[in-house]
Structures are given as structure tokens and as C-alpha cells.
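Next up is a structure, given as C-alpha cells.
Every protein chain of the complex appears in place save one, which is left out.
For chain A:
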């Protein structure tokens, strides 16, 4: 049973994150930013889950904008039910190890690119390029995924 204080704090967190993208103080944001907002609140939805949620909060006739009125209750529910939980570090590393079939401890750029653009919910060209530019070890031209996971984890929330 959540106390009022806890809920109001959750509401404030959601409002803050929402307002960062509400440029015209119109209490609505571009639908393309909603994923960023949800994720910045500590959730790890898949693309499918994200689309589902957007469909829930969209207008009857989609306008391209999501209103705070609809977003707040849906997002509050997500946070209270702890949906879309973070992926623990070790699980993530295991995922990399599955891809690293030869157990080298690293992945070649081409390998990672192939998996990311062909499997799961594929990355776009831009997405994979950006990931590689951040992930690639300059000297050896491979991705040391254990280091990568450490580097790209926000130790908060």
C-alpha cells in the first residue's frame, strides 16, 4: 500500500522528466520523445513494450503529441508496479557471452554489428554506428564487453 507522500513524489519525478521535453509549456511532448522520458525514469522497456505503452497514452486520433494528463497515470502505474525492471549487470554480460561463441572475451566490430542489426529488435544504421563509436577499443578494434557494460551503466536509482 503506497502512501500519499510516496505517490506524490513519484508524480513529481514524472512531471520533471516530462517537462524537460515540454518546450512550449503546453503540457504535451512529441511522441518520439516519450521513450526517452520513460527510460530516463529508470525503466528498461523493449521497443515492443514501448509501443504498447504509447498506444495506451495516445489520443484517439493520434496527433503526434502525448499529453501529460494521459501520461501521468500510465507512468505512475509503471513505476509503482516496477514494470520494465533494469537488467542486472551479470545477466547482461551473460548475454554478451552468448554472442561471443568462441569465448574470446571480446567481440569483433562486424560480429556485434551483425547481431545488432539482424536479431532481436534491430538497430538502425545510425544506432549501430553510434554504439560502435562508443564501444570500440581504439587500439585493438574490438569490443571488450565486460568493460563496456561497466562504462555504460548508470550507478544510481
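Keep this in mind: a contact is a pair of C-beta atoms (placed from the backbone, for glycine too) under 8 Å apart; a residue touches a chain by one contact, two chains touch by 3 or more; residues count from 1.
One rule holds in what follows: contacts and distances are computed from a predicted model.
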- Per UniProt record, name of the chain withheld from view ["Eukaryotic translation initiation factor 3 subunit B", "AP-3 complex subunit mu isoform X2", "Electron transfer flavoprotein subunit beta" or "Serine/threonine-protein phosphatase with EF-hands"]: "Serine/threonine-protein phosphatase with EF-hands"
- Query: Given the contact definition stated above, which residue among A:30, A:119 or A:147 touches the chain not shown here?
  - Reply: A:119
- Task: Check the options A:31, A:99 or A:142 and report the residue that touches the missing chain.
- Result: A:99
- Tell me where the left-out chain touches chain A, residue by residue. 5, 9, 12-13, 16-17, 19-21, 24-26, 35-40, 43-47, 86-87, 91-92, 94-96, 98-99, 115-116, 119-123, 127, 130-131, 133-134, 151-154, 156-157
